[in-house]
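For this view, one protein chain was removed and the others were kept in their places.
Chains here go by letter, A and B, matching the order in which they are written, and residues are numbered from 1 within each.
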Amino acid sequence: MCLALPVQIVATDPERSAALVEIEGVQREICTMLLDTDSTPGDWVIVHVGFALCRLHEDAARETLALLAEGRARSQAPGKKL
Amino acid sequence: RATHVTMAHGAGGRATAALVKEVFLDAYGGRHLNRLEDAAILPLGRSSSLDSSLGASHLAFSCDSFVVTPPCFPGGSLGRLAVCGTVNDLAMAGAIPSWLAISWVIEEGTPIQTLRTVAHDIATAATEADIEIVTGDTKVVERGAADGVLLTTAGVGICPAGRELGAERIQPGDKLLLSGSMGDHGMAVMLARGDLAINADIRSDCAPLGKLAAGLLTAAPNTRWMRDPTRGGVAMLCHELAAAAEHSVLLREQQLPVRPAVRAACELLGIDPLHVANEGKLLAVVPPAETEDALAALRSSPLGKDAVLIGEISPHLEPIVLLETPFGGTRLLDIPVGNPLPRIC
Partner (left out) sequence: MKYIDEFRDPKLAASLLADIHARMPDRPPDNPLKLMEVCGGHTHAIHRAGLPSLLPDSLELVHGPGCPVCVTPTGRIDDAVVLASEEKSILCTFGDAARAPGSKGSLLDAKATGADVRVVYSPLDALALAETHPDREVVFFAVGFETTAPAVAATIVRARRQGIPNFSVLSNHVLVVPGLKAILARPGSKLEGFIGPGHVSCTIGSEPYRFIPEEHGLPIVISGFEPLDLLQALLMLLDQLTQGRCEVENQYQRAVQPHGNPTAKAIISQVFRARPHFAWRGLGPVPGGGLRLRDEFAAFDAEERFSLPGKSVPDPKACRCGEVLVGAKKPWECGAFATRCTPENPLGACMVSSEGACAASYAYEHRRQVSWEKATG
């Protein structure tokens, strides 16, 4: 459905809605038109067909990993339901 | 003096002679080629890399053709690819690569400088591989009938006595060794085309494997089978191995070496490194008892420093390739369909 990959922004060009992203030394320019706020170098985004699809939130990622590490399923965390 | 190739260069007259002399002989001329005979007469008793004690009784003979876009890419070029590809086919058969023929098919209008670059790369690779270009040919075709330069080669190698490689000698429990990382060549060429607008420090691994193979066979004389995983990558080669050996091939994904940049480029494009071409790697099937010695021999050479045990031959008789994933699961490795292409799903 959608091959997409976490990459890190290393440079931005807001006028052209463009950003240079990088993963393990592999670099490509992508378009940031689909992001609602300006991105800054260091941000992580999901890239799909040359576009930043959405931002990645490190706090949520660490929380997911913490739950995994405790061996408890995500659902048992209080108040996390929709 | 002409700056571009014209039909005259293909007519066999003065222009052809000038081209051959000023470009090909200038780059990789030698005792045999300089005679400009229609065939090279080659002494069987002596060879630049064979000492008489090996008592060769067989010749290895192979041919190949090469066209690559772009003709130059990080880590290699059409000329280097032509020599290494031919040399490696001979080396994988257990032979000592000795002599090569190279035939050029050139599109009208190709800059002479392009020919010089290709010829120079041929010469460098030939020296590295310790082989000699002994004969050749040149043809020019109308503009549009070919895409720049095509090279066709033939190679001859001496098979030292006592070296028998063949799938029929493979037995369950034999180990699979891979001499280094996967996917470097295919991804280097794909990114060098530029249309994907991806830049990465990925270089082709294009290299002659004659010495590496010789070292392996000396350290592990009972090596069963060797091949270089070119088009279709390690996946295609393992399917050919499973069919030839009539046994299942088991691979451990955790052991498969892939450079981080190659893995990242493959993940970005949805390509499996197992399906990507290599031009400077070998896969060897060795008996368990000789595995350590074989690995040590490979790792002692710069072309094999990352050599690793990646799997084994199963007693199971079905010719399939089974992959153990890092999570302990298993999956069947599919046969690549055509060239790897960027996919979205």
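FYI, contacts are C-beta pairs under 8 Å (C-beta built on N, C-alpha and C of every residue); 3 or more make two chains touch, one makes a residue touch a chain.
Every value quoted in this text rests on a predicted model; they were computed, and no experiment measured them.
> Which one, B:70, B:111 or B:172, makes contact with the chain that was left out?
Spelled out, the listed residue whose C-beta touches the missing chain is B:172.
> Give me the chain A residues in contact with the hidden chain, please.
Within chain A, the residues that touch the unshown chain are 1-6, 23, 31, 33-36, 44, 46, 48-51, 53-58, 60-65, 67-69, 71, 73-76, 81-82.
> Please give every residue of chain B in contact with the chain that is not shown.
172, 195-198, 248, 250, 267, 269-270, 314-316, 318, 320, 322-332, 334, 337-338, 341-345
The working rule: only the chains that are shown with their structure count from here on.
> Can you name the residues of chain B that touch chain A in the complex?
196-202, 260-261, 263-265, 267-268, 270, 343-345
> Which residues of chain A touch chain B once you look at their complex with the stated criterion?
Interface residues on the chain A side: 1-3, 5, 7, 23-29, 47-49.
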